[in-house]
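One chain of protein is taken out of this complex; the other chains stay put.
Should a chain be cited, it is by its letter among A, B and C, assigned in written order, with residues numbered from 1 in that chain.
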Amino acid sequence: MEFDFTEDQRALQEAVRDFLKGECPVEFVRAQWDTENGRSKEFWAKFAEIGVPGLLVPEEYGGLGMNEVDLTLVMIEIGRAGLAEPVVPTAAVGAPLIRDCGNVALASEWLPKIATGDAIIAVAQPTSPLVPEAECADLLILRSGDGLYAVPAADARITPQKSNDPSQKLATVEFDAKDDQCIARGADADRLEGMALDRGALAAAAQQLGACDQLIAMSVEYTTERKQFGVPIGSFQAVKHQVANIKVALEYARSHVDRAAYSVANDTTSRSVDVSSAKIAAGEAALQGSSTSLQVHGALGYTWEQDLHVWMRRAWTLDLAWGETAWHRERVAGALFEDTLPAEHFGFSPPA
Amino acid sequence: MEFDFTEDQRALQEAVRDFLKGECPVEFVRAQWDTENGRSKEFWAKFAEIGVPGLLVPEEYGGLGMNEVDLTLVMIEIGRAGLAEPVVPTAAVGAPLIRDCGNVALASEWLPKIATGDAIIAVAQPTSPLVPEAECADLLILRSGDGLYAVPAADARITPQKSNDPSQKLATVEFDAKDDQCIARGADADRLEGMALDRGALAAAAQQLGACDQLIAMSVEYTTERKQFGVPIGSFQAVKHQVANIKVALEYARSHVDRAAYSVANDTTSRSVDVSSAKIAAGEAALQGSSTSLQVHGALGYTWEQDLHVWMRRAWTLDLAWGETAWHRERVAGALFEDTLPAEHFGFSPPA
Amino acid sequence: MDLNYTPEQDAFRKEARSWLEANAPKEKLPSFDTKEGFEAHRAWEKKLHAGGFAMVPWPVEYGGRGANLLEWLIFEEEYFRAGAPGRVNQNGIFLLGPTIMEVGTPEQKARFLPKMASSEEVWAQGWSEPNAGSDMANIQATAIKDGDDFVINGQKTWASRGAFAHWLFGMFRSDPDSKRHNGLTFILVPLDTPGITVRPIEKLNNKKAFAEVFFDDVRVPIENQLGDEGKGWEVAMATAGFERGLMLRSPARFQDTARKLVNLYKKTVASGAFVAPELRRTVAQCWMDAEAYTLNTYQTVSRLMAGGKIGAEASLNKIFWSELDTKMHETALKLLGYRAELLAGSSEAGDVGEWLDGYIFALAGPIYAGTNEIQRNIIAERILGMPRK
Partner (left out) sequence: MDLNYTPEQDAFRKEARSWLEANAPKEKLPSFDTKEGFEAHRAWEKKLHAGGFAMVPWPVEYGGRGANLLEWLIFEEEYFRAGAPGRVNQNGIFLLGPTIMEVGTPEQKARFLPKMASSEEVWAQGWSEPNAGSDMANIQATAIKDGDDFVINGQKTWASRGAFAHWLFGMFRSDPDSKRHNGLTFILVPLDTPGITVRPIEKLNNKKAFAEVFFDDVRVPIENQLGDEGKGWEVAMATAGFERGLMLRSPARFQDTARKLVNLYKKTVASGAFVAPELRRTVAQCWMDAEAYTLNTYQTVSRLMAGGKIGAEASLNKIFWSELDTKMHETALKLLGYRAELLAGSSEAGDVGEWLDGYIFALAGPIYAGTNEIQRNIIAERILGMPRK
């Protein structure tokens, strides 16, 4: 039993953080709002150079062959930077789905391209008809009936759906299910889709941690500089305690997320409940972070030009991605009250 | 349209407040904890002198012939004083039930005695098997099957049930339903019982307002006197804002209670929803008042010798009396979502 | 206590309802924080004014119909029931107007109120400065007397409606040696005066809801001073009381939202979509709270009509409605599920309506008109008497 990240994992996290500080300042995020599809090929190429898109791609396909514990630390940094490039569907969900579906031809075609940054994958969410990143994807993994299909972009009819978060690219997608594009059916499809959902939710939760941390940092900075009544407003308990409360929520959400990362990486029997717990806790922390940060920023935070809302909107949209909080709550409650919760959870254990 | 109390009503409230200041200091409340049945015949006799037990008793039976709007202001003062004598079952519920049940013999026998303070009435709550004040009652109004019965104390088998609030006297009661003690059946019984519930809940809600006000007053006084770090602890925002929040909850609960009082007195079609709203809002305000007051009192509030818990316990027990919050919430939600809510509510009105 | 409307009140309601049904725009106007929407809203106000409904509690001579506050509540109920447009001149008619009525000279009333009622002149508010937000007494913009004029220098910010309005009201330091609440004067400033620069600021919905206003030797005649010289704080406090209190957020607004929320809940349940079980209670609680706010306002109005005053208890209202408004919109977004983030116009958005817009607007509630933190200080200190230091 050892519940901590390794030094290598921490080093990876720091490297990504440094990279994003340089390559993804908030000006970059904002600039993408006004581009045609909101995504940057240049950025993605650089991101591939440090290995992020292919983090879960096996080494034989040119990836780093890492797992979701490593990726979670990277996703935290992505959330902190407010980056909205298609990391989740491509690196966190699409790559392992293609890896795991048992279709060697598909894997051989797409995994190397993912690793080199030459392919973007979009994956339909079982909890919503909205497909993130469909517009910029080269390949879409979509559900139809009892089958899961790998559909090249040319075969998909994509209708953009505008999100309140200008960084978030959503669409509804129609396609004609073709047998030769089917990659799994029945229980196999359900299993792959279930795993995709948990991977997506975990990646969203990790981003929520990062976004929440960033919201706290901005609030601390602003309230330390901003003076009213002759003192920094951060010295008022009403401000201090609100920010402290986000920190409490964040750190306990972090424990859930860390555990969920382990559970996904090791496909434990408690995986679903752990992921849902993580998504709920991180989502609530990030939303609390949003509203509190806005409140302590006052009118300034309420403007378009101040950067606070960049992360507020990330928090809102991430809360709806890969299962809303309400959906995940029901999954936890169901497991808990219908006695399907595995005894594997550590800590206080029920009688054997 | 005039939504305010009259000067006479305010004068009555002040008179009762002054009376209770003199006759019911907290030492009196505490002293009752150690007496045999927790009730004082001496106090009740004095209370009858100023007319409280017979407030709703018609003048022809020796009462004041007032209504629930008047009584609500009195109940607020009773809550403020922390008085737990059997005002609710006798004056607020029992007297009007006997008045309204159409049994002239019953009315002639008991209403004058209520007015003179010579009879205590206990009334079973449809929401709980616990009958408050059964032990000290002369007459119990009890339900059995589809009938409502007026049962003399001698015919009732009473089992005391100890409450966490030493002021609260509860019991379960068994009796043999006798036809000659039946005062209503079927729809009549339901109507009387429904009215009893609303009257009881309204009286409990009014007491909760008074208790909440008292908790605020004690908190303001304590935090103004108590110094830490060289200043009164009430000058810290963390303390100030918590107390301010109770005040917000209290004042909006008050509006619900005032409205419910009118609705009960005039038996409006929205009566049930108004009473439930009042019970919910006043209950939440009083519970918030309890926990906040305890927190700002610190360890001192956590002692038996400090008086704070006298009102905390009142708040707890009143929350369970005459329908818990959860029960009342369901009644409001039911009316709201099943479209049984009358259009009579003033303010923004739906299309006719 | 009598909670029945009088026959006269019922008749007035009927009249307002008929007029609004016949005259209120069927289509939603564009946002008044765009130039186009600003003018569309002014056109609507002109119509409202012509119908005699621009500001019903005002005296007839100033463009009102001499109704009392209860009738004002009834009018607001009917206004929201009709889904009529937001009031583009709310800073004028709800905040400044009542203040002019209270402390203005007869000339000022005659000069300003009628054009305010008709929205010929739309008002921006100029309270905040970069260093005077919650700490409003820290105002630094100066208005120094020079002959028959004040000469104004400095900067205001977060001036609501500042981008398109004609006039601005605010406090300026007329005694340069004064400190804090003293030496401030309340002045009415035409925004087309030379020396004024208006820089619109986009709010969270990307619309120009407010502006920074820069003053560079701006000359304003001394008759534009409202109330006594150096007594601007007292004048402003009366205005702030109205803002937090009765006028700005009439209960009908929240009852309207609550009713829409109840309908959204019922519709969502009927659709068979998953609805988190706790929302049944949350929606009911929102409805109850909107009722509470209404009941409380009726009580306040009853007291005011009997000669009472509205004081620090306006701070209770401010906290209550701003938190309620946020809660109602948050709850609606939860009911909308994955569609909650979609902007109107997206095909998948369907009829999600204005909940997202409303949510973003609601988020400002705990901030403007004095943050809720400031309101809690006021409640604790002025209502409950807790120690300041």
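Keep this in mind: a contact is a pair of C-beta atoms (placed from the backbone, for glycine too) under 8 Å apart; a residue touches a chain by one contact, two chains touch by 3 or more.
Note that the coordinates shown come from a computational prediction; the quantities given were computed from them, not determined experimentally.
Thinking of the complex as a whole, which visible chains are touched by the chain that is not shown?
Those shown chains that the absent chain touches are A, B, C.
If I consider the whole complex, including the chain that's not displayed, which of A:A196, A:I216 or A:A321 touches that chain?
Reading the full complex, the residue touching the unseen chain is A:I216.
Using the document's definition of touch, tell me which of A:D258, A:D307 or A:E324 contacts the absent chain.
A:D258
Write down which of B:V87, B:A124 or B:L320 is the residue touching the left-out chain.
B:L320
For chain A, which residues touch the unseen chain?
Where chain A meets the chain not shown: residues 1-6, 69, 216, 220, 223-224, 231-232, 234-235, 237, 239-241, 243-245, 247-248, 251-253, 255-256, 258-259, 262, 266, 277, 280-281, 329, 332-333, 336-337, 345-351.
Touching the missing chain, which residues of chain B?
127-130, 159-165, 168, 170, 172, 227-229, 233, 236, 238-239, 291, 294-295, 298-299, 302-305, 309, 316-317, 320, 324, 326-327, 329-330
Provide the residue numbers of chain C that touch the chain removed from this figure.
276-278, 280-282
Convention: only the chains that are shown with their structure count from here on.
Let me check something: if the centre of a chain is the mean of its CA atoms, which chain is farthest from chain A?
With centres defined by C-alpha atoms, farthest from chain A sits B.
Going by CA means, which chain is nearest the middle of everything shown?
Nearest to the common C-alpha centre lies chain C.
Can you compute the centre-to-centre distance for chain B and chain C, using the mean CA position of each chain? Integer Å is fine.
Chain B and chain C have C-alpha centres separated by 39 Å.
Determine the centre-to-centre distance between chain A and chain B, using the mean Cα coordinates as centres, and give it in whole Å.
52
Which residues belonging to chain A are in contact with no fewer than two other chains?
Touching at least two other chains: 236, 238.
Residue numbers in chain C touching 2 or more other chains?
373, 376
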